[in-house]
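This is the structure I want to talk about, given as C-alpha cells.
Only one protein chain is missing from this complex, and each of the others stays in its spot.
Up next is subunit A:
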Amino acid sequence: MDDIDAMFSDLLGEMDLLTQSLGVEDVRPPSPKKEVNLSVGFTDLNESLLELEDNDLDALMADLMADLDATEKLAAEKKAAAKDPHPTLENLHLPSPDHASVPAPPLPPAHRASSAENEEQAKADKIKLALEKLKEAKVKKLVVKVEMTNGSSKTLMVDERQTVRDVLDNLFEKTHCDCNVDWCLYETNPELQTERGFEDHENLVEPLSAWTRDSENKVLFREQEDKYAVFKNPQNFYLWKKDKKALKDMKDKDKELLLEENFCGSSIIVPDLEGALYLKEDGKKSWKQRYFLLRASGIYYVPKGKTKTSRDLVSLVNFDNVNVYYAKEYKAKYKAPTDFCFILKHPQIQKESQYIKYLCCDDHRAMTLWVTGIRVAKYGIALYENYKTAVKRSSASSSWTDRINSTQSTPSPTPKAKAANGHPLPPPPLMDVLPPPPPDPVMPPPPPLPNKGGLPPPPPPSSVTKNRGGALPPAPVEDFPPPPPLDDGELPPDFMPPPPPAAGVGFYLHGGEALPPPPPDPVGLPLAPPPPGPPPPPPPPPPVGAPAPRPVLPAKREGPAPPKRTTPGLSAPSGGDFMSELMVAMQKKRVQQ
C-alpha cells in the first residue's frame, strides 16, 4: 500500500510538472488545433483528478498498479534481451520526465559502442520493441465521468480503442443494472440544448475529444427506449403510414419478417419517411415549412412548385459528416413552432452555427421517426449488429456461466498501453471481473434462496439504482475500510453459492435465451449454473468484502451531490510529441550518415 501511495504521489507530481511545462501554451486562446488540445488535456486531467472521489482514485490506482506490473515484467525481459544498447540513440532526449519512473525506460542510454555483427540483431529488435511501445504510448485515454440516472456519477478510464459497447459492459459490471438493451450512453450539450445517444459501435473517445475545454457537456448512462425501438417494433417505422391500431397488434412473426426484409437483404432499406417539417433557414430566425423525404442517400426536400419525383428533389444534407441530435425546448430558444426538434451537425461543432441544420416536427412521434430513420440511413447494418450484440449481452447476463465467459471475452485494452506520464494505465476489464453478479432481473422472481443467512442476497438491481439517490442510509465510513484495490483477491466472494451440478446443467442449456424457463428444481435453484471447472465448493462463508465496493459511492455521495462536470481529461497524449522528437532525432542521424 505504501508503494502505491508513493507511486501515486509520484504520478501526481509528474502531472504537475507536465502541466507547468505546458503552461505557456495554455495562454493561447483555445482553438481546435492539436497541440493546444494537448495542453488542454493536461490541465483537465489534473482538474478531473482533483474532482475525483477518493474511491475513484483508489479504483484507478488499482488499474495503474496492475498495468505497472505488466510493464515491469516486460521491461525486465527487455533488459535481459538487450545487452547492447543502440549507440545511435544517445542523443535522444526523452521529453517527459515520466519515463524515469518506469523501471526500465524503453531506450536506455548507450554505454559502449558496438561493432560486432551479431549484436546488430539484438539492436534491431530493441529498436523495434521501443517503436512498438511508443506506438502503444500514443493511445489516447480519457478519464470520463458518467452521470447515472440518480445524479451520482462514476469515473472511468476509456481508451480510444474502446467502443461504446465496451464502456457499457464496463458500466453494467459496475452498476449491476439489468443489462437490458435500452441502456445507453448519452451525450448532452447544454449550450445547444441537444442530446444524442452514442451508438454502440462508436469509439467513445473521439466524440468526447471534440468537446471544448469549458464544455458543460455531460455523458449520461441511462435507459433510452428509442435506442433500439426500430428493431423491437419495426412496424412503427417501416409501416408508419398504417393506422396505429394495426401497428400495435402486429404479430411477432410479422415483425421478424419486416426486420428480415429491411436489414437482412443485400442492401439495408431505410424507412420511407416523408412529410412536412419546419426548417430554420441558414442564419435566419424564421422557420419555413417544407416537404421532406428521407432516402438512403440523405434528406431531401421538395422545392417550391415541384413534385416529389426523385429528379426534382433538393438535397438538404447527406449523412457522411453529420450526426443527428434531439433538441430540447427550442420553442423558447429559437422560437420553433413546436418543441419536437432535432438538428444535424458535424460532431465537432459545439456551439450555435450556421452550419447546423435545425428541423422541427409536428409531434413527438414524427420526431422519433425521423431521428431513428436518419440513424438507420447513416449507420445501416452496424445498427442492427449493435442490437444483436446488445440482445446477446442482456440475455447472457441471465446465466452466471455465460456471464463469466462474456466478462472474460471483454476486449481488454492491452496492458502495454501507457498513460501520458509513462505510468502504465489500467486495463479497465480488471474492474470488470470484480463486482458481484447482480441477480438476474430477466429471470422469474427468484424463489427463496436455500442458503439461509449463508449469503445476504444481493439487493435487486433496480433498488440499488434507486438507492443511489440518497435513500440508502449513509453508511458509516468506518464500515468500509478503503476498499482494497480491486484485485484478484476479491474474486472468490463474488461467486454465488454454486448450485448442485445437476440442476445447473438444465439451466445452462437455456443460458442463451432471454427468458430462461423456471428452474426445474426449487432446491437446486441456482442463480447460475455451476462454475465449469472444479467441483462446487461448499457454500462460501458470508463474503466480507463482497458488497463493499458497491455501497462506497452512495456512502460518500450522500447528500445532494452537486452536478459534476463530466469533462473528459485527456490523459495520454505526450506520446505524440515524444514521437515527433524521436523522428527528428532519427532523421538527423540519417542525415549525418
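In this section, a contact is a pair of C-beta atoms (placed from the backbone, for glycine too) under 8 Å apart; a residue touches a chain by one contact, two chains touch by 3 or more; residues count from 1.
What we mean here is this: contacts and distances are computed from a predicted model.
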| item | value |
| --- | --- |
| Chain excluded from display, named as in UniProt, from "PH domain-containing protein", "holo-[acyl-carrier-protein] synthase", "Dolichol phosphate-mannose biosynthesis regulatory protein" or "Neuronal-specific septin-3" | "PH domain-containing protein" |
| Candidates A:Asn236, A:Gln350, A:Thr368 or A:Ser394 - the one touching the absent chain | A:Gln350 |
| Residue numbers in subunit A that touch the chain omitted from display | 31-35, 124, 127-128, 131, 210, 212, 241, 254, 257, 261, 265-270, 272, 295-298, 300, 307, 309-311, 313, 315, 318, 320-321, 346-351, 353-356, 579, 583, 586-587 |
